[in-house]
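A protein chain is absent from this complex, but the other protein chains hold their places.
Our next item is subunit A:
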Amino acid sequence: MSSAALVFAAMGEAVQGDGGKALSRKFKGIVVFKITDTNEVYTLDLKGPNFSVSKGEVDNADLIVMVESENMQALITGKLKPQQAFMKGKIKVKGKMNLAMKLTAVLSATRKKLPQSKM
């Protein structure tokens, strides 16, 4: 199991409840994430009546994101900014570019849901 599983489980939490509704107002669409080095695929659904993150691919994706698990981790923790990743080719996107711009929102929301050690 890779670190991606944790990230997407957190993303699943981020799209539930009020947080999910707020997020869907800014970002509406279906995104398929392909983790290139582990061959995992996750689908984020912020369109349909129920918001969710699930394993596997769908056909009606608005955006497809291809990224390595390492870079996905860096994106979430904030070590790598989406613009930099995009321009350096660390993430590749296919589909609606205007959605790709708003990925920041999804990443921020996910980060807030990831557990962090407390002193």
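Assume contacts are C-beta pairs under 8 Å (C-beta built on N, C-alpha and C of every residue); 3 or more make two chains touch, one makes a residue touch a chain; residues count from 1.
Keep this in mind: contacts and distances are computed from a predicted model.
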* Structure fact -> Expected UniProt protein name for the omitted chain (select from "Regulator of MON1-CCZ1", "Mediator of RNA polymerase II transcription subunit 19", "tRNA-splicing endonuclease subunit Sen2" or "Peroxin-5") would be "Peroxin-5"
* **Hidden-chain contact residue, picked from the options A:34, A:47 or A:92** => A:92
* In the full complex, which bits of subunit A touch the chain not displayed? Write them out. => 1-3, 5-6, 9-10, 12-13, 26, 78, 81-84, 86-87, 89, 92, 94-98, 101-105, 107-109, 111-113, 115-119
